[in-house]
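Left out: one protein chain. Kept in place: all the others.
Naming follows writing order (A, B and C), and every chain is counted from residue 1.
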Amino acid sequence: MVEAKTTGEVLRELVRAHPQLQGPIDAGVSIAVDGRIIASGLSEPIAPGSEVYLMQRLRGG
Amino acid sequence: MSKLHVSTTVNGDAVEYLCDPRETLLDCLRDKLNLTGAKEGCGTGDCGACSVTVDGRLVCSCLMLGAEAEGKQIETVEGIADGDVLHPLQKKMIEYAALQCGICTPGILVAAKSLLEKNPNPTEEETRYWLAGNLCRCTGYDKIIRAVMDTAAELREAS
Amino acid sequence: MALDDRKSEFTFVGTRPDRPDGLDKVTGRAKFGADMSAPGMLHGAILRSPHAHARIVKIDTSKAEEHKDVKAIVTRADFADVPFKPGLEGEFWNVLENVMAGDKALYDGHAVAAVAATSALAARDALKLIEVEYDVLPHVTDVDKAMAADAPVIREGAADYSVPQGMHPNVVRYHESGHGDVEAGFAEADLVIEDSFVTEATHQGYIEPHACLGALGSDGKGELWCCTQGHWIVQKTCAALLGIETSQLRVTASEIGGGFGGKTTVFIEPVALALSRKANRPVKIVMSRSEVFRATGPTASASMDVKIGMKKDGTITAAQGIFRLQGGAFPGAPGDMTAMCAFAPYDLTNVRQVGYDVMSNRPKQAAYRAPGAPMGAFAVESVLDELCNQLDLDPVDVRLKNAAQEGTKASYGPRYERIGLVETLEAAKAHPHYSAPLEPGQGRGISCGFWFNHGGETSVSLALSEDGSAQVMVGTPDIGGSRASMALMAAEVLGIPYENIRVTIADTASLGYNDVSHGSRVTYASGLATIKAAKHAVEKLCERAAAKWGIPVDAVKWQDGCAVPSGPNAGDFDPMPLADITADMGRTGGPISGHFEATPEGAGVSFGTHIVDAEVDPETGKTSITRYTVIQDAGKAIHPTYVEGQFQGGAAQGIGWALNEEYIYGDDGRLQNSIFLDYRIPVASDLPMIDTVIVEVPNPGHPFGVRGVGETGIVPPLAAIANAVSNAAGVRMKQLPMSPPRILAALKANG
Partner (left out) sequence: MEFHSPTSFAEASALAAKATGITRFLAGGTDVLVQLRSDLVTPDTLIDIKKIDGVGKITCNADGSWTLGVAVTGAEMSEHPELGRDWPGLVEAMDLIGSTQVQGRATLAGNLCNGSPAADSVPAMVAAGVTMTVTGEDGTREVAVEDIPTGPGKTSLAKGEVVSAVNIPARGDNGGDAYLRFIPRTEMDIAVVGVGVNLRLDGDTITEARVSLGAVAPTVLLVDACAEAIIGSTLDDAALDALAAAASAACNPIDDKRGTITFRTEVAGVLAKRAAKIAYARAKGEDL
């Protein structure tokens, strides 16, 4: 359980709580907030009660 | 390996160049005459992006040596428009969005023009088979075929 | 980002004007990668390994150096020392190793040295004078064999954190996701089908081979012209590989003759720059088609196991997929993408997916249109079709019954925002194609497909001229008509005619960083940025009008290309057209421009449904595609004709992939079919007209509702065609391409 108001805070707090996540996060992750996939922005707001989901970073062709 | 002197006619202009016997007509058009409209997509005659006509005959300029152009009449994509007036095929290609990236477009235009000169009323099948040597990877050919056939119809009406 | 400015009524958007680069492209005037030359230019050529896997013992360039026309030769030693890291983290190292081999040649076609000479022929001749001593090593090119215990190791230490203990070192990344309890779900099913599927690697097959012209001085300043999907990534990568500062290299994107994901990285560009630095002259390199096939990025090949359980009424109770993707001698095969996309169209209670990224002695895979997604869809949608056949259910009804909707928890985790899958399925069901009778020997197939779409770093500037026209500078190379789309969106905001707007692809010195034209992001992200930049300019136009009228700026609004007074106390003024404001802008406060930069984060996922009829000759196994319909959600079609073109092109590429395109390796590990004669992409006479239906379910993440359309269109075809062929032939086809020998063998095996 981490407390965060933005996508960047989520990542920071996750690594603080679970240092083993540093590897995956360095390798690139996207965060889905209420279904919207945030590819890289660290300042996207997260409202209370939002569903947050961590995914491997997406790549396109 | 001495170079060969070639005199030929391109889009009505008398031109001369010196070429290595191994250089293709496409090499000579692009590198010596700075006519870069014809493209090299394969170098093996399989993609048609380098299509030109030689004495009225549609060929791949990558499958002909520059030396063989001596005394010939060559037409390239640069010669299709009449001054500032686009050929109907050129207009239709734009109108139909029959190009996406546009790399195959010069070859398609040269080949389609050659088709319509030979057969003013081609069926869809005839058009598709005539253009089978012109690869397009973007469009799925649909809009290209429609553009060519509509141009044919327009030219028939005009004549 | 707040989208307070959403729009659903349009003046310009949705019309079909001529593209701004049309005339250049029909007259031969447009300058593509190979069309540029420079004073004093040399021609480069690259020596490539004939071996699939070999230690490079020695490279002797002395004879080539003596060639009178040779001005420079480079090998790996002429590039920067880039650090090695596992997985994709060390992507610069991976790219460098791919651009010029280090200790080992890792695939047939791997670059080992390069020459610059005064002519292209001389450069090619000089290559023959370079002597390379190889110690040939055992090789592997097949994904399943590359994972086997006795497989030769491509590179120790390449696996990243994600790979579980005990896997072969060639497995370099691992992905697992899902939710629910698949075993419990399978137990609930009336019918469970589990099957294995194989797809071969295919190439993006753009008709323009890679080409570039580079100039780099010993002062570290350089210029590069190249055909690329993204010149900032080229700038950044080349700078890293050559050890120069990024900003000192100016990269200009030429017109690009197709990319489809294959031009999202560098191959020859750093080599041209290294040669140029050494020779102190500009160097041009143009790949041959054979080099394109052997040494640029094909897509991954795949080996997949899919298991799906279904109730008699068509409800999917559980789904599981294992997807093994081979991406050449480097990390990057999109096994994770395959896994995440495979079941994405469906609302599943129990789902589990596993993806592997496996290395082998093949060229480094590059993205190809929805990378990874088509293979997974082929496996999943084939099993679904078989379930429908065996349970005697309508394939569209079953997909509708299980279709993901707004709020569905996606197979890859998050919940969907508003999506348009159901709308595409309903359109499929209503389309005359779906109910048209079939001739004997024909079969019909359908499939759904999904792709994420992408936003990415984006920067756009817009400047107004005194005559009231506008120039827009975008940073995403225009591959399929995006300049027209940008101009339409700018016209919509500014309220001036489409024709009065000129859109230019700016070079790296003229604009901030822009992500590559990939991920179906251009119309979405550059479009969004164009809209925002235009609004930024409109704000300034309103300020000028307010100042001229002497009223507060918030009393002015922008309407139909004019500033107009707004609100009860604004005063009574005639609308002030844009051109009236710009005419004297130099005297009223200076130039008026708009700018926007961001990483838009609302790309909006996209779905499509394809219907295809195929006819199989039972005596020869030859397939012809007799009818094809693409139905896809575009969110909002900015220029519908180019949206249709994307749909049609995706279908055509899918037809090639499904039927005939494949990388064929010999036992020696060499690519057997590196020319267009033998790598069989569809020709005009192979295809029918391709019907399209544009579904528009607006993307809530874009002011005009745009969803990218470039990639989703290649996701359903493999499965849709496999289903059509299987239904025509009466035997399930599980391997792509479904070449005639494979179909005939399957028919024979089936009696």
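What to note about this one:
Here, contacts are C-beta pairs under 8 Å (C-beta built on N, C-alpha and C of every residue); 3 or more make two chains touch, one makes a residue touch a chain.
Model, not experiment: these values are computed from the prediction.
The missing chain, though absent from the view, touches B, C when the full complex is examined. When the whole complex is considered, the residue among B:Val10, B:Leu29 or B:Cys62 that touches the unshown chain is B:Cys62. For the chain missing from the display, the contacting residue among C:His179, C:Lys221, C:Arg250 or C:Lys622 is C:Lys622, taking the whole complex into account.
Contacts to the hidden chain, counted on chain B, fall at residues 1, 4, 20-22, 24, 43-46, 48, 51, 54, 57-60, 62-65, 67-68, 111, 114-115, 129-134. Considering the complete assembly, chain C touches the hidden chain via residues 124, 128, 288, 290, 619-622, 624, 659-660, 664, 672-673, 675-678, 680, 682-683, 685-686, 739-741, 744-745, 748.
By our rule, only the chains that are shown with their structure count from here on.
In terms of their C-alpha centroids, the spacing between chain A and chain C amounts to 25 Å.
Along chain C, residues 204, 260 each make contact with two or more other chains. Chain C meets chain B in the complex at residues 16, 18-19, 21-23, 25-32, 34-35, 37, 119-121, 204-209, 255-260, 286, 288-289, 479-481, 639, 641-642, 644-646, 648-653, 675-677, 681-687, 689-690. Contact residues of chain A toward chain C in the complex are 23-24, 26-28, 32, 34-41, 44, 51, 53, 55-56, 58-61. The touching residues of chain C, counted against chain A in their complex, run 87-89, 160-162, 175, 177, 204, 260-262, 264, 334, 336-337, 340, 366-371, 410, 412-417, 452-457, 516, 518-521, 599, 601-603, 605, 701, 711.
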